[in-house]
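Missing here: one protein chain of the complex. Every other protein chain is in place.
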Amino acid sequence: MSIAIPEYIPALIVAVPLLGAFLTPLISKINGKLRNIFVILVLGLNSLFVGLLAYNIFTKSTPDSPFIYTYIFGAKDITLPVVRILFEVDAMSIFMAIIASILTLVAVIYSWGFMKENTGLDKYYTLFLLLTAGMLGMMLTGDMFNFFVFLEITSISSAALVAFWTHKGESVEAGFKYILISTIGALFILFAVAILYGQYDALNIAVLSNAIQYTFLDKIALVLLIVALAMKAGLVPMHMWLPDSYSRAPATVTIALVGATLASLYGVLRVIFTLYGNVLLEPAKFDIPVSMFIGWLIIPLAVISIIVGVMMALRQTDFKRLIAFAAVAEIGYMFLAIGTGLAAMGTAYGRTALEGGIFHIINDALDVSLLFLVAGAIYYATKEWSLNEMGGLARNMKYTTIFFIIGLLAVAGMPPFNGFASKLIIYESTFQLNPILAIVAILCSILLLATFVKVFHSAFMGPKLPKFSDVKEVPKSMLFAMGIIACIIIFFGLFPGLVVENIVRPVADALVSNAQYLSAVFGGV
Amino acid sequence: MIIGITLIESGVNLFLITLGYRKGSVAPIYTSSPGGVMSLPIPQALTLTSIVIGVAVLALMLSLVIQIYRHYGTLDVRKVRRLKE
Partner (left out) sequence: MFTIETGSGFWTPIVWVIAIVVAFLVMYILRMFGNKTYKKDTEQVKSFLSGNPEYSKEHMHIKASNLYWGFTQSMDGFYKILRKMHTGNASDYVLWFVIVLAIFFLVEVM
C-alpha cells in the first residue's frame, strides 16, 4: 500500500530548496511575478516529496517495527564503521519536516501580497529558500556535525531576514541580538560535539548512542547540549531574544522563525532520547535513574516559562510582542510535557504525556502562525504597531476577524479546536505526576485567553474610528494563506483521534525506542 | 560583543584541532609520507568548516553593527535597547 519512491528522497528534500535558492536571483532579473511563482512551485514540490515520504513511513510502521529511511551519501549500503554522512529519517524527523514545509509554503503564499511594496525582494526569497533548506536539513540528518552546520545555515539566513527592514532601527537591533544568541548557542553545541568525538571517535548519532557510557565528560556534553539547544528554543530565563526578534521581523519571516525554534526543540528530543537513550535507565546519584534526574531539572524551568510568558504577555501594548510572549508560554507547555515524559519514563502516563507534548508541537505551530499572520495583515492595512492606536477594525476587515477568532480560541485551548485536545492530554498526564503542575498549566491557559480577548477588544471591537474609515480588506493571497491554516486547525480539532492514532502515536513509539534507530544503521547486528 | 564571539570561536577551533594529535605524529598525507603514526584528519576537516562558518557569521554581525551605528549613533550595548521589557 506504500508508494514506490526512490531511495534518495531525503537528499532531494534538502537539495531542491538549495537549487531553488541559487536560481532565484537569476530568475528575478527577468520578471518579479515569475520569481514568485517559481518559489511557490519549488516549495510545493518539496512539500509533495515530504508528503510522500511521510505517507510511506506512517503507513508502514507498526509499534514494534517502525520504518526508517536511511540514505548514505556516496556509497550503496552502510558498511561498518560508518564514515560517511548519513540521513536517517524516522517518524519524529518526518513529523517536524511536515510542520516546516506547511509553515514555509503558507509563508510564501502570504508574502505574494504582503511584500509587494518592498524592494530587494530577490534577496528575501533567496534567503527564505536557504532557511527552508537549513531547517529541513536539521530535521532529517543523522550526524551531529551535520546538525551543527545546518543549524548555522538556519541562524545566519534567519538573522538576515529578521533585519530585512533596515530603514527602521529596531529591526537591525533585533537581528543583531538574534545572531549573537544563535552563534553562542551553536558554538557551545560544537564544543559538546567535539567532546563526544574525542571520546568515541564517531560523529554519527547511531554509532555514538551505541557506544556511549555515562562518564564525566559525557555528563558535561549532555548539559551543554541541552542548555544551548533550549536557549535556541526559547526556554526561560534565556528567552529574551524571542520577543525582540519575533516582533520586528516581517510576519512571514516570523512564522519561518517559529519553524526554526521548533527545529531546536527537535534537537533537544533527539539528544535526550536517541543519543543518550541507552543510559537513560541507569542510576545516577542517589540511585534514581538518569531520566528522572533530567526530567526534574527541566520541569521547574518549564513551569517558570509558562508563568513568565503569560504574565509578560498581559502587559504588552505591541501586537506582535504580545503574541511572541504567548509563544514563549506555549514552548513552556511543550517542555513541561517532555519533562513529565522523562521523569515518569516507563509508566503509562509518561507515554501519554510525551504524546501530548508532540501533538502540542504541531498544534501550537499552526495556532501561533495564524495569529502572526493576522498581525501582519493588520500592519499591512493600517501601518500601526501599537494596540493603543487601533480600534473598530471588524467593520472593515471581516475575514481577518473570523481568522483571528479561530486563532484566539485555538491558542487558549477552547473546545472544539485542536489546542484543547493536546492541552487536555498534557493536563491529565501531568496531574498524575504532581497536581501543582496541572493547576499552574490550567490557570495560565485561562490567563492566555484573557490576554487575547484584550487584543480582540482593542483591535477589532469598538466604535468606528474616523482615521480608519478607508481601510480595506487585505489582498486575496493573504486571505488564502490564512484560510489554509484555519482549515487545518479546524480539521485537527474535529478529528483528533485520526491524528493521534496515525501520526502522533508512531512518533512517540519511535522516539522512546532507540533500538529501532540503531538497527537501521547496524542492520540487526 | 563581537570580539567575545571571536574568542569563543577560536577557542573551540583550537580544541577541535588538538583532539587529533597523537604523540610524535606526522601530517596525515599519504603521498610520499615518511611513515609512522599520523594525526587524525577528521578534526582538521571539522575545523575548516567551522572557520568558514565563523567568517560568514562575523561578516553578517559586522554589517549589522554598521547599520546599528547609523540608526542609534552609539555602539554602547547598554544604550542600544529600544526594545526592552
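Read from first to last, the chains carry the letters A and B; within each, the first residue is number 1.
In the analysis below, contacts are C-beta pairs under 8 Å (C-beta built on N, C-alpha and C of every residue); 3 or more make two chains touch, one makes a residue touch a chain.
Values in this document were obtained by computation on a predicted structure and should not be read as measured data.
Colleague: If the full complex is used, which shown chains touch the chain that is missing here?
Modeller: A, B
Colleague: Looking at the whole complex, which of A:L48, A:A211, A:I288 or A:A348 touches the chain that is not displayed?
Modeller: Of all options in A:L48, A:A211, A:I288 or A:A348, contact with the hidden chain holds for A:A348.
Colleague: Kindly state which of the options A:I9, A:M238, A:A381 or A:L448 is in contact with the chain not pictured.
Modeller: A:M238
Colleague: Of A:L180, A:A194, A:A324 or A:L342, which sits in contact with the chain we cannot see?
Modeller: A:L180
Colleague: In the complete complex, which positions of chain B touch the hidden chain?
Modeller: Interface with the chain not displayed, on the chain B side: 1, 77-78, 80-85.
Colleague: Could you pull out which residues of chain A are in touch with the chain that's been left out?
Modeller: Within chain A, the residues touching the omitted chain are 176-177, 180-181, 184-185, 216, 219-220, 222-224, 226-227, 231, 237-238, 240-241, 244, 293-294, 297, 301, 308, 311-312, 314-315, 317, 348-349, 352, 356, 386-388, 391-392, 415-416, 420-421, 424-425, 428-429, 432, 450, 454-455, 457-458, 462-466, 493-498, 500-501.
Here is the rule we go by: only the chains that are shown with their structure count from here on.
Colleague: What's the distance between the Cα centroids of chain A and chain B, rounded to whole Å?
Modeller: Their C-alpha centroids are separated by 27 Å.
Colleague: State the interface residues of chain A toward chain B in the complex, per the touch definition above.
Modeller: 145, 149, 152, 156, 159-160, 163, 166, 168-170, 172-176, 179-180, 183-184, 187, 190-191, 194, 197-198, 203, 243-244, 247-248, 312
Colleague: Sort out for me which residues of chain B touch chain A in the complex.
Modeller: On the chain B side, the touching residues are 1, 5, 8-9, 12, 15-16, 19, 42-43, 46, 49-50, 53, 56-57, 60-61, 64-65, 67-68, 71-72, 80-83, 85.
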